[in-house]
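Working notes for the structure below.
Heads up, one of the protein chains got dropped from this complex, but the rest are sitting where they should.
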Amino acid sequence: MNSLLSIEDLRVSIRGLFPGTDRIYPVDGVSLTVASGETLGLVGESGCGKSMTSMAIMGLLPRPGGRVERGRIVFRGQDLAGEDMLKIRGRDISMIFQDPMTSLNPVYTVGEQIVEAIRAHEPGASRGETRARVVSMLGKVGIPSPEKRFDAYPHLLSGGMRQRVMIAMALILHPGLLIADEPTTALDVTIQAQILYLMADLRREMGMSVLLITHNMGLVAENADRVAVMYAGRIVEQAPTSELFRAPSHPYTRGLLDSIPRMTDQGALDPDGRLNAIPGMVPPLYALPGGCKFAPRCQSRTERCDSEEPKLFGLANGHSVRCWLFADGGDRRV
Amino acid sequence: MRFLFRRWTALLGFLFIAVLLITAAAAPVITPVSPQAMNPAEKLSPPSGLYRFGTDNFGRDVFSRVVHGARTSLIGGGGVVLFATALGVLAGAAAGYFRRIEPYLMRLIDVMMAFPPLLLALVLVSILGRGMLNVVVAVGVTYLTRTARVVYALTLRIREEPYIEAAVAGGVSQAAIIARHVLPNMLSPIIVQATFTFAFSLLDLAALDFLGLGIPPAIPSWGNMLSEGRLYLTRAPWLLLFPGACIVLTVLSFNIAGDALRDRLDPRLSRSVEGV
Partner (left out) sequence: MIAYVVRRLLGMVPSLLLASVIVFSFIHMIPGDPAQMMLGDLATPEQVAALRESMGLDRPVYVQYALWLGGVVRGDLGNSIFFHQPVSEVILDRAETSLFLAVMSIVLVIAIGIPVGVISAVRHNSGLDQCVSAASMFFASIPTFWLGLNFMALFSVALGWFPTSGFPSVLKSGDWSNLRYLVLPAVTLAAPNSALIVRLTRAGMLDIANADYVRTARAKGLSDFTVNVRHVFRNSLIAVVSALGFTFVALVAGTVVTETVFSLPGVGRLVVESLLRRDYPTIQGIILVVAFLYMFINLLVDLSFALLDPRIRYS
């Protein structure tokens, strides 16, 4: 597979928030790849390490206190550890964030803020040409009368418009990879769909890859080619999207899918579909269990789960699961 | 690293405050000589065995006066804090809670803030006359407005909290809501504010004494000692050194304590209560 980004056994640590606590590891042993033109969905609850993974890719771990302890992040065949991230950020890898209301600086016009991205990477770019590029990009992301909006301050735009501005800013230099961290969570439902269509269109048009970070399984089902599910800093299941939804294997993934209301074919709420919450709570990072991190909440747990952490076991169809039930490649679900 | 640094400075701050309290309480026991006793034969003598901090221009024991000055400072600062906090909380909570008087009260408080505290205190003392109580009231009035502003902002915020709405919806009476929900939630920031008020009012009290419009000169206070010692800047520097250092250490300790309390009690509000 022609991989654009590959993360190998990544371990990230940050300093504990309180004196006396040791370093904690929000990302531990994560390996994943994003192929050219592919959308990878990275799914998990808040605090599972998905955002910290993206920050590690960007080289924006919290300072001081955050660092990569182990593993490599390889982008276009180069280990990012040896690269000048200032040159990569915004040009080769871009990012859009959850809350478009607070992600734009209120004191500069949206045009100025996009121009800044160009200036950072092309210091010689002429004023007029830069402006024309930005205006054309604003048009491309579906902002009406972009020439006028260039000089608008963020607070004068709606949330959906601001997210379009964020997308324009991220894509202005045609990056190979776009990291979208909960790009629609803060938006109205109708706007969410528009933004997702826009992202899908632009991805096809520009031929880039997308790392879509979300807690929303439904979003992934519609937008991702492959899915990686994270729990407590680890990837617990990874599969092509259709495969994952056809045969969700890790008890955590199944739990996540069981907690979404299901529709019948007629479009009504399925009366037989049980809506089950996963029992218990996500353990805090400073008090992770010794064996499988999901064991305390798992209904299929065995003694082995408490004592020994499972590896990621490969199944058929590009499917892999971190669970003892699949230790020999088979399915021992009860 | 920073936490360690903060911890031991905070410890030193609280330790100094404790020592100060004990010293003030035990002043007559600690000091061998009365703070008022004059010994003209030994006036302006440098620190020695008997006079640990030297003597002043009347031959009074500087050590004894510094120790008794601690009393004056603590009583003065304490009085200001009580006055300013009691009235400030009342005014701030009233302005925040009763919509009808809010604009008038806050306008009055804003206008009061237009007068530099020291200036206002000077005028009030000059009108009321020098005296411990008058000085405390004069300085207290100037700090009342700051406490009122902090409490006002807090009340506005707390009033919007869901648990207040819940209490109102549940039919709890106004008085009970204020007593059981609003006040307890303001306690921490008020304590922090009071600590800073103490620290800064000591500076103002000392300045009033120094300018000759504070506590009557007969009462030993650090400000009065500096006011008198000023004339002997070069001849008897110990007259300035000891009381001045005491003011700095005390104010510093209370500022450190205020910072520590703020971090400890209410990190969420740490920005809204500013030690100024």
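Order of writing sets the labels: A and B. Residues in every chain begin at 1.
Heads up, the rule we're going with is that a contact is a pair of C-beta atoms (placed from the backbone, for glycine too) under 8 Å apart; a residue touches a chain by one contact, two chains touch by 3 or more.
All values derive from a computational prediction rather than experimental measurement.
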item	value
Given B:A37, B:A86, B:A179 or B:L211, the one touching the chain that is not displayed	B:L211
Absent-chain contact - pick from A:G82, A:P106 or A:P144	A:P106
Identified contact with the non-displayed chain, of B:A70, B:A93 or B:I247	B:I247
Residues from chain B at the interface with the omitted partner, ascending	1-2, 5, 9, 107-108, 110-120, 122-123, 126-128, 199, 203, 206-207, 210-213, 223, 226, 230, 233-234, 237, 240, 244, 247-248, 251-252, 255-256, 259, 271, 274-276
Interface residues of chain A (partner: the chain not displayed)	58, 60, 64, 85-91, 94-95, 97, 99, 102-107, 113, 116-117, 120-121, 153, 155-156, 166, 169-170
